[in-house]
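In this view, the complex is presented without one of its protein chains, the others remaining in place.
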Amino acid sequence: MFSNRMNILYLIVAGFLAVLPFVYDSRSMLILLSQVFIFAVLAMSYDILLGYTGIVSFGHAMFFGIGAYTVGVFMKRFEPETSYFLLAVLVTILLTAVVSYFVGLLTLRLKSHFYAMLTMAFAGLFLVLAEKWRTVTYGNDGFTFRVPDFLKDRTDFYLICLGSMVIVFILLKRFTNSPLGRVLQAIRENEQRTESLGYSVLHYKVIASVVSGVIAGIAGILYAVSLRFVNTSVFTMDITLDALLMTIIGGVGTLVGAIIGAGIIEFSHHWLTELAKVHWIFERWIIFFGIIYILAVMFFPMGIVGSLQKLKFRKKKKTSIPVESEAVSQGDS
Amino acid sequence: MDVLINLSLNGLATGMLIFLLAAGLTLIFGLMDVLNFAHGGLFAWGAYSGIWIYTSTGSFFIGIIGAILTGMILGIVTERWIIKPVYGNHVQQILITLGLMLVLSEMLKVVWGPNQISAVTPDYLSGSWEFGGIIIIKYRVFIIAVGFAVFLAVQYLLKKTKIGLVVRAGVMNKEMVQSLGVNIQRVFMFVFMIGAGMAALGGMLLGPYSGVIYADMGMEFAILAFIVVVIGGMGSFTGSVMAAILVGLSGSFMAYYVPDLALAANMLLMAVVLIFRPQGLFGTKG
Amino acid sequence: GSGTEKSGGTEGKEGNDEPKNTEPIKIGVLASQTGGLEAYGKQTLRGFELGLEYATDGTNEVAGRKIEFIIEDTETKPEVAVQKATKLLEEDEVDFLVGSSSSGDTLAVLPLAEEYEKIMIVEPAVADSITGSEFNKYIFRTARNSSQDAVAGAAAIAKDGVKIATLAPDYSFGRDGVAAFKEAAEKLGAEVVHEEYADPAATDFTSNIQKIIDQKPDYLFVVWAGANSPWNQIADMKVQEKGIKISTGAPDIAALATMEPLVGMEGFTVYYHDLPQNDINKWLVDEHKKRFNGELPDLFTPGGMTAAMAIVEALKKTEGDTDSQKLIKTMEGMSFDTPKGQMTFREEDHQALQSLYAIKLEKKDGVDYPVPVLIRELSPEETAPPIRN
Amino acid sequence: MTAIIETKDLSITFGGHTAVDSVSISVPHNHFKSIIGPNGAGKTTFFNLLSGQLMPTNGQVMYKGSEITKLSPTKRTRAGIGRSFQITNVFPNLTVMENVRLAVQSHEGVRFQMLRHFRSFNKFEEKAEEWLKLVLLDDKKDALARNLAHGEKRKLEIAMLLALNTEVLLLDEPTAGMSLEEVPAILEVIRKIKQRGDRTIILIEHKMDMIMDLSDSIMVLFNGALLADGTPKDIMKNEMVQSAYLGGLHSEHAAEA
Partner (left out) sequence: MSTLLKLDQVETFIGQYHILQGISFEVPKGEVTVLLGRNGAGKTTTLRTIMGLNPAAKGSVLFKGEEIKSLPTFTIANKGIGYVPEDQGIFAGLTVEENIKVAVKKENEETLQRLEWILDLFPDLKKFWKKPGGLLSGGQKQMLSIARAYVNDNELLLIDEPSKGLAPIVVEKVMESIQQMKDKTTIILVEQNFMMASTIGDSFYIIDDGRTVSNGSMNLLREDEEMRRKYLGIA
């Protein structure tokens, strides 16, 4: 696993992040970073769909929301104890797996935009369900809940989020580099050809959908726990768009890109709002936020990681032999 | 009976309004295959500029013209600077147009302030006629008429000129149309401009319909427009009209007969259509 | 958590042992400065600033301690609200929280007030659950809640034998509002014959209105918020011509402009700048105009002012002591002056009981929107909502 | 000799146009059969029916005695029917190596392995490299498939088919667009496979010399229907074939040969 320079770099960064709370005691920085980790998990799960299987989903919030509500309802209805929390995690995994399986079966036969819109419809139905099932969800206002003790301390929770992100990253790295992961990339490139190589495409897509759904559910759990509050916003398009943006800004099909994307979006958001207090120009900081997206596309057309990889590659092989490494698919492994 | 007629009429009118909102997107997304998330921004700008011109000149008609022009200018600028570099790449389109969307809707607040703005119907279009139990709202009749006019005009443009063909060909293989002597960039810009103009028109007409315009109207209605384009079948203009009317009618009837599901009406409709007709109502298979 | 112990502990000591504390008192204000509720956020903030100034006679000092406030934008997103609130509590070590513009944001922040044991003044979020099921003892609300609105709405129109239909958006705000209204209206002898809930984002409300017309009620009571509204279509469907009177809460000025079709309707309001006749309000209106080139205070401006005044009043009573337990004791049952007359924090749920106003919308010369004209003031007792925590 | 592939009254109609019209053939084990016929005669469509890309409107496809008419392309590939495509059909953004490696992986039956690192399957890459050598493409193994010149893509297409190592090989104009110089090499590869004697090959080509050289039998499709099926010599003598397919120049050519 730790065979090359890239992996050593990852290790250093992870190590740095792990000791950070003990040397730099800023709560809001911890919270911000926890937020980054949570969204990084969500974005990585999205990358499995977008970057590795080549499908755009507009309904990813569905799984995120299921995770968030499951843990919320469990903590509210029962006791905020570790055992119930673990039960909630288990139920989330089950629910997201089942839902992503069936939604996958129903939707994955559809072509690009139609698939995207159908997933959006399903996510929309979950949103309405959360709105209408008021006895459990308290409607769109949502509800607050308590969390088990081990999740209360911000530093501990920070470490848990970091740990989750690292584990998800390692698992997904393995997953995407496995023979199965390679077939997913083949599907992204040419679905029909994959089929005639003897791979049953739908099975693979459903597997991708389930893996991605379950991980999104876990991100949802962490998110709800971080707020100790859940409302219908977890099912909205905004969540899906966030995941989408983070994945794209970072570079699709790279996994690290998703993490970097989450960091960039959360931090530039943070800094821009801070600037808003400093100078009136930034009062409308959202404009600058939008400009960041636009500039990102112009200067990093393949996302930060994707474009950097290409650059690195160019330097290495400036030759007239038209040989190109798998910049798009192989990622950084 | 009266109820049925009322529901159908209002559903039809709402459908036509939705069609007006979606018509531009049918060109930009359906035909040119650009996932334009900034579409909502274009019609919010149409609404604001149109209503502003209307209230300052007092002429609804000039307001409409103003809105369309604003939309077209924005369309050209958008196409030139934002869309051109990302044709054919959905992933980049999503990111860059979402960025533009943020810029557009925040700029609205910079120019016109964060408050909602009321939009009134001109006198000659306000009020309603009543025949027995049937209420016919004048402004809705107007919307239906404009909807049909736009439909016919665009249909003419697509069927009687080569533009529709050239755009579709350009989307499939840009190099090849150019090799055939077509300045596809100019054609794309033109079609984008028309699409943006129609979006602006839709936004402008929405104002008096609901009586108010606000900066966030863009995203809200853009989703509706996307729904219409997709369930109509990508790029089919007839499909868009039908889908829009279907959305209007289903909203109207569900709100009356199954109010509990009214919130989910659009999503249910979309799910049902796509599960049973994965290519959309008027989409061609494959 | 560690944070709790640290801040809670030291604050307590300082408060008790050193009576002559001269450190500034810090207030963190959460409001929507961007996003959908931006306009409300701005009103609250202006009001708050004016309120501090008024309550401290321009010194911004109470019991020898300076008052500082830090504003944070929640962007109307719960996760941002939590981030910002934590920052205020942890880094700025504020003694009070005030906010916020949205019920969702506020609900998400409530547990933090409890965790850090700091008083939070809720303003202007309306959800009943804030002082209801989600209540904790650190929460005080100067804003009126949905139920108070509803009770006021009922008081304005409900009488023996009156048949009322309701129209509300199909989400918590609408559902809560109608439930409270129904309870209050029925108490007054009226009958709610039909409840209609509409998709708040709908383009077309005629189906809903059609159904209401079918029920032939005497009144149509509308609970509404948000820009997308049914007023135009209510007029187009000739509801009033059919003998159904409309009643609803008057919103802020920008939204009043869209209610042209409802001129003549009777309902209620939380505030309009010429309704409460008292010195504080007069000062508010004058100062506001002076400072913001002629603009009038709007729906939630007095709320912001009220929140500031409540805090200063409490601090005066504790002589600058910011110990939360002490403050809670002080504030429970505390009456204080506001631009809307005297308010009182109810002991049980810390909801401020306050006056609301039965009004009628009228056209006025020189004003380009329908103006709420006072019919009568509804006393705090009259509009007291049920206790639900 | 038993038949490995058989069709019975195989037909397919696209909205009124019958592209393949009641074709019944039988291909023995380890046979080399070529299909010729004018453009649009239904040759590729016939392949699509054999490989499962299309479902017939009528008739049956038998493989080793059992019916496979309703089987998906995936299942047929796994059962042992592999094909190459007339219009180059590869994974454009993957490397040449990865394209072939995927085929090897499928042949090895490694499908749902999701936690082991793909590089631990080193032998796949070695295998893939061998195939690439065979089709003279090993010097391009790290290039992205989309950057290949046309002829190179054709070679890749063949390598992928060979890597599947199926019992039946359906080759749809494998050498179209390949340079004069390299055709012989590819021919050699095909010839070798044929000589090994354990593969059944069906070939669609318009290059008559190649067909004459390799085929055990030739079938002729005309407007979807089977016009003739016989030895190369018989087919070349067929007047219909001469006038409607080969044309003047080629008749001379054929006569020469």
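Each chain gets a letter, A, B, C and D, in the order it is written, and its residues are counted from 1.
Here is the rule we use: contacts are C-beta pairs under 8 Å (C-beta built on N, C-alpha and C of every residue); 3 or more make two chains touch, one makes a residue touch a chain.
Here the structure is a predicted model, which means the values were calculated and not measured.
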Filtering D:K133, D:H150, D:K192 or D:K237 for touch with the omitted chain leaves D:H150
Among D:N30, D:N58, D:S72 or D:Q86, contact with the omitted chain is made only by D:Q86
By the document's definition of touch, the residue of B:A169, B:L261 or B:I275 touching the omitted chain is B:A169
Filtering D:H29, D:K75 or D:H206 for touch with the omitted chain leaves D:H206
In the full complex, subunit D touches the hidden chain through residues 14, 37-41, 43-45, 86-88, 147-152, 155, 173, 176-182, 184, 206, 208, 244-250, 253
Against the hidden chain, subunit B presents residues 162, 165-166, 168-169, 172-173, 175-184, 284, 286
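Here is the rule we go by: only the chains that are shown with their structure count from here on.
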Every chain in contact with both subunit A and subunit C is listed here as B
Top of the farthest list for subunit D, CA-centroid basis, is C
Per the C-alpha centroid definition, the whole-Å distance linking subunit B and subunit D comes out as 49
Separation of the C-alpha centres, subunit C versus subunit D, in whole Å, is 76
Distance between the CA centroids of subunit A and subunit D (whole Å) is 43
Subunit C touches at least 2 other chains through residues 170
Residues in subunit D with touches to at least two other chains are numbered none
Full set of chain pairs in contact is A-B, A-C, A-D, B-C
Residue set of subunit B touching subunit A in the complex reads 35, 82, 85-86, 89-92, 94-96, 98-103, 106-107, 109-110, 223, 226-227, 230-231, 234, 260, 263-264, 266-268, 270-271, 274-275, 278-280
The residues of subunit C that touch subunit A in their complex are 1-3, 33-34, 71, 73, 75, 77-79, 82-83, 86-87, 90-91, 103-104, 107-108, 110-111, 127, 129, 133-134, 170-173, 175
Given the complex, residues on subunit A that touch subunit D span 174-175, 177-183, 185-186, 189-190, 192-201, 203, 207, 322-326, 328-329
